[in-house]
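Note sheet for the following structure.
All protein chains but one are shown in place.
Right, subunit A next:
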Amino acid sequence: METLAQEIGIPEEEYREISKRLDREPNRVELFLFKVMWSEHCAYKNSRPLLKQLPKEGEAVLQGPGENAGVVRIGEGWAVAFKIESHNHPSAVEPFQGAATGVGGIIRDIMSMGARPIALLDSLRFGPLEDARSRYLLKGVVSGIAHYGNAIGVPTVGGDLYFHEGYRENPLVNAMCLGLLREEHLRRSRASLGRPIYYAGAKTGRDGIGGAAFASRELSEDKEEDRPAVQVGDPFLGKLLMEATLEAIEKDLVEGVQDMGAAGLTSSLSELAHKSGLGVELDLDRVPTRERDMGPIELLLSESQERMVLVPREGRERELEEVFKKWGLDCVPVAKTIPEKVFRVLFRGEVVAEVPTEALAEAPTYVRLGREDPEIRKLRETPLPPLAADPKEVLPRLLASPNLASREAVYERYDHQVGTRTALLPGKGDAAVLWVKGTHLGVAAKVDQNPRYSRLHPRLGAMHALAEACRNVSVVGAKPLAYTDGLNLGSPETPEGYFELQETIAGLREASEALGVPVVSGNVSLYNESGGRRIPPTAMVGVVGVLDIRRRAEMGFRRPGEVILLLGEEKGELGGSEVLYLLTGLEAGHPPRLDLERERRVQEAIRELIGLGLTRTAHDLAEGGLLVALAEMTFPYGLGATVEVRTPGLKALFGEAPSRILFTVAKENLKEATFRLEEMGLPYRVLGETGGNSLTVLTPEGVLEWGVEELRAAWQKPLREVLDG
């Protein structure tokens, strides 16, 4: 058995630990159970001790980490369930199905909580846009997301997308889903003693076997070999399963719900039992299959999609079966809860595995020594060359750089309105806004992360990710309530990789505490490296906030003659900036410093101005700096502006810094708006006025002017060319 353990990649010390916990040698089936359950994907072996540091409490929190998704209260008895999850490795091998099943999986997580999925956001990272394979992956992933999300009828309302050399071999595909529920419909992964456990949904096949373990190792050179580990998604079945499950929850037919995701039956049943403080006996002969002669290991490990685990309330079993029958789906008891705290598996009448649920659920954790990669430190400390360029040419080039260019060609592929809740369409605001119909409540969501900042300074990069996601949510008028984190990093088994993991989590903690926003769910994807090249540490932070739907802000200039203000200072830095990369090809220097106290107050201020109805147009000033942000505000309605910048040099025009927001007010509101900002002791400047069809910038060095349409054309071209071709 020890030889088999070696073959399937269980380290020697873990094999000894397994034998110790069982007080005997594991058999073949049991060994595979440990293999998948002790994978990083399922067990967080390297990240768990670090993740413990993150603040998880908050007055809005109904359910923190540890369930299928986190849940926050938004008022009037409504709550929002949300979570982000990675599907990186499958997407690298088969982008279309990898992305599609990533979307399907996160939707099932949300409905497991008793919530109706109402919105999807996708956070995508690829290698350079010039690279043919990166373009192929981008197209495949976008098509896969569209395929699944559009058909199942959950709108894709936002996300973020970056191109960076560091993702050339290891693209990232993270999907976030939000669901809406009444507080009383909240369900968890729980079962009481002696209850039958039902298997519902699609039949089990041989697809995706060992996917969880696959996600927890480096991609091999020959990716073709990995194909059987990629699952295939069926959004039509997913839709039927979603409606049937939600109907069962609404009719109060079930006491517990659990998605069957990574590590299939093994993970869903053993975790359900463990969380309930019970054991479970699974009869594999009752599992609906679509292939013949499947063995116990295949049945236990299959990651066939569109499957759920349901625990009926006592006496409601028949009704539950009827609901699923109506939707044309299998719904059969395959297991039952038992008092002995073991995961017992029967196959053809024999016990083929029996292990303590705790032994499976509580994998050993690792605390390692981290050490910063000296190369990264050198990059950060590199003195930056002086930049010389004509700003007239820089702006259109920046707008046409892949990381700043219009995402319209992407989001046009997604149905972003189905469900009639989308109050702020993609491209119209800094965060998506969903309306809770029948109320004045709105839910805002945004996911953010900047690979350049994170690579140069993992801790600061993670802080920026949370701060910017919160800022974007605040800029539409919503108060951030909590976040979900998708941590994507390289191998924790190298000191450099572990350091980045440590620092990323430390940065999240710091920002989380300062901004008062707890984490309620998340996902960890490690081993994103090939040939010794790690991806930049990538904490994709998805923030959810709540607002009064009547008081929301868009990003586009709408009314001529409004005054444009800058909340924050007229200064920018070049370290890790897009303009530095554009003009020199360098990714170097120290990313902009972040004063979290200032950040918190700036966000409060813009929320107050929007809440008072003083402004309806606001935009985060982010990558690309002041002029890029101003240009972005002219695009939605084609209305131009004239502004004055007092600080000379490219740095003021294109440099980057956090805690800055652009907004407009009607002239009659100017006095009150500035009075409020002065009262809060925040710096601001009146920049100019909206109007016309060009962007005119008076600088100490002269007047710059661009037609809005000319800038828009440059901005739209790059992704249109790739995706419409």
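One rule holds in what follows: contacts are C-beta pairs under 8 Å (C-beta built on N, C-alpha and C of every residue); 3 or more make two chains touch, one makes a residue touch a chain; residues count from 1.
Keep this in mind: contacts and distances are computed from a predicted model.
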Choices "ABC transporter permease", "Aspartyl/glutamyl-tRNA(Asn/Gln) amidotransferase subunit C", "Pyruvate dehydrogenase E1 component beta subunit" or "Phosphoribosylformylglycinamidine synthase subunit PurQ" - which one is the UniProt name of the chain not shown: "Phosphoribosylformylglycinamidine synthase subunit PurQ"
Omitted-chain contact residue, chosen from A:Q6, A:Q417 or A:N693: A:Q417
Contact partner of the left-out chain, one of A:N150, A:N170, A:T245 or A:T617: A:N150
Sole residue of A:G102, A:G127, A:G179 or A:P235 that reaches the chain not shown, by the stated touch rule: A:P235
Contact with the hidden chain (one of A:F82, A:F96, A:F324 or A:W435): A:W435
Touching residues on subunit A - with respect to the absent chain: 146, 150-153, 234-237, 239-240, 326-328, 411-423, 425, 428, 435, 437, 549, 724
